[in-house]
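One protein chain omitted, others in place.
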Amino acid sequence: MVRYTIKRLAVGAVTLFLLATITFFLMHMIPGSPFAGETTKLPVKVLDKLYEKYGLDKPLLEQYVIYMKNAVRGDFGVSIYRKGKSIEKIIAAGLPYTVRLGAVSVCVALLMGIFLGTVAAFTKKRWLSNLVLIVATAGVSMPGFLLSVLLLLLFGVVLKWLPFVGLNSPLHYILPATGMAFAPISMIARLVRSSLREVMKQDYMVLARAKGTPEKLVIWRHGLKNAMLPVITYAGPMIATLLTGSFVIESLYSIPGIGAEFVTSITNRDYTMIMALTILYGTFIIIANIITDIVNAMIDPRIKLGK
Amino acid sequence: MMTYTEQIEDSMFDKLEESEKDTEFIAMESKTYLKDAWDCFKKNRLALAGLIFLLFMVVLAVMVPVLSPYTYDSQNLDVRNALPSMAHPLGTDKLGRDILVRLMFGARISLMVGFVAAFLNLIIGVVYGGVSGFMGGKTDMVMMRIIDCIYSIPSMLYVILIMMVFGSNIGSVLLGICVSSWIGMARQVRTQVQTLKQQEFALAAYVIGAGKLRILFKHLIINCMGPIIVSTTLMVPEAIFTESFLAFIGIGISLPQASWGTLASEARSVIQSYPLQIVWPVLAICLTVLSLNFIGDGLGEALDPKNR
Partner (left out) sequence: MALLDVTNLSVDFQTDQGVVHAVRDISFQVGESEVVGIVGESGSGKSVTMYSVMGLLASNGDIKEGSVTFDGTEITRKAFPNQKAYEAAMSRIRGNDMSMIFQDPMTFLNPVIKIGKQVTEVIKNHNKISDAQAKEQAVSLMGQVGIPSPEQRFGQYPHEFSGGMRQRIIIAMALANNPKLIIADEPTTALDVTIQAQVLDLIKEMKEKLNSSVIMITHDLGVVASLCDRIIIMYGGKIVESGRAREIFYEPRHPYTMGLLRCVHNPEKKEKLMPIPGSPPDLLKPPAGCPFVDRCSKAMKICKVQMPKETVYSETHVCACWLEEAERRKGERHV
């Protein structure tokens, strides 16, 4: 297990390196200069100074080597767009908001999704099962960003029931977290429903009953573990995605997180910021994938790690 | 002693002619695979409704220039932000353009992006996964490690970077979507091919001297067509989402005809005063994607041999 984790982390580091490299060169292909807005005003001399200050006057390959050397030491440079503010500080200020909202969304998504899926799988009332399925299908058919706009409009602007600026109180979490968690809830509910139904049909469930195990324990002991496997496979990357935030939701609800930085940094050609965020997101997803694989292997002994 | 058997005539004990026997019992009416799948699909009312809705949208999107008195950019500043009326069934936007017509033109872009992206994913995924699963060994390992790498990349970042580098055209949206979304398909095809190639019919094909590529595509891929079709159907919504997200944050395809995402983005600017305007594009996206999801579910059931 430990060896496997180390091996996966090593592969992850290589992936991250490749990711950073590709992003670096792709990013420099974006037409326009980071100082585009100011070129007209700035004399050539000042512009040259700026280029020199950020190391943009050097050949691309040299810039790349310098950047990578610094990045390995944990120095991601200063933001070009935010005039000299260090990247680490920007991320350190924004990340807590994003992660807090993400964590709430993850909990809501898992609890609600598993609950609804279980209800739909076990209920004897056919209409209830179908209702959950239809609502869940509608849920995955609604883009999260549009749903958030509608939620904000309905509960924030029209009905004025819920606050929608910032994350100052638990009430503030309701709208953005619903927007973030809605699609994952639907997805998980569908997964749980179909995998539980599949598991209930398995022969080992019959054997468990034949042993005289009460029905509740049959489901709890023999069904759930098996039914959770596909859910975990989905949940790993989902958690990573939710924890890194959403551009639309953070900008809609004026949350000062890093989700919003993502798009702004690209449109502003904030090279250092793009790089740092790419590496951050990549790290989140790689770690989430490793954890997913390990948890799966812990539940299902047939999965051999490292093979 | 009289029992009930006494009442039976002696002639009943004559030999039963062979022709009177139902010698071969056939469990089900013999149908082709497709006919059978279609019959099963038809029984799923939601899937059928989804298919009808989708066809309706496609027809409208194709026919809209013929059907409508307006064009997508014909402005009429006298009727700005109008509510639905006889002349404008869904109202007009802030420049007085007919929303229904713009929505139908939007369908052209959104549906095209969805279907083309799904098709590209299908091709890339099937070929990559098929080759990887079929070759096995080192080739497979290298190909799977590449997939792992791509999978670790936050896809939205790349979509946006590609949009910035190659400009806001349909090509770069498709490229961006295709960078990572074929991976699921490739993995699925690989697993299926790995299982199928162990089975007798693949060996039989090999024994009678069929070439490797022929075996792969003629015998193996055909046999996992069901799940592949289902995943392809479910990939269309994903592409429509990505495209509309890009349009919504303002870096989508820049064309005079707006996609649904662009329409939503435009309507968002007047959301406080004319909230109804954003409902239409959202409804269009949701209903289309919902239809596709129902169709996907229906196909999944219809094409699953276990449901026979």
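Chains here go by letter, A and B, matching the order in which they are written, and residues are numbered from 1 within each.
Keep this in mind: contacts are C-beta pairs under 8 Å (C-beta built on N, C-alpha and C of every residue); 3 or more make two chains touch, one makes a residue touch a chain.
None of the values given here were measured: they were computed from a predicted structure.
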item	value
Listed residues A:L175, A:A208 or A:I290, member touching the removed chain	A:A208
Selected from B:I8, B:M63, B:A204 or B:I222 as touching the chain missing from the view	B:I8
Residues from chain A at the interface with the omitted partner, ascending	201-204, 206-215, 221-222, 225-226, 299-302
Interface residues of chain B (partner: the chain not displayed)	3-5, 8, 10-16, 20-25, 27-28
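The criterion applied here is as follows: only the chains that are shown with their structure count from here on.
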item	value
Rounded Å distance between chain A and chain B, as computed from the means of their C-alpha atoms	25
Chain B residues within the chain A interface of the complex	46, 145, 148-149, 151-154, 156-158, 160-162, 164-165, 237, 241, 244-245, 248-249, 251, 264, 268, 271-272, 275, 278-279, 282, 285-287, 289-290, 292-294, 297
Sites on chain A touched by chain B in the complex	11-12, 15-16, 18-19, 23, 26-27, 29-31, 134, 137-138, 140-143, 145-146, 149-150, 153, 157-158, 244, 247-248, 262-263, 266-267, 274, 277-278, 281-282, 285-286, 289
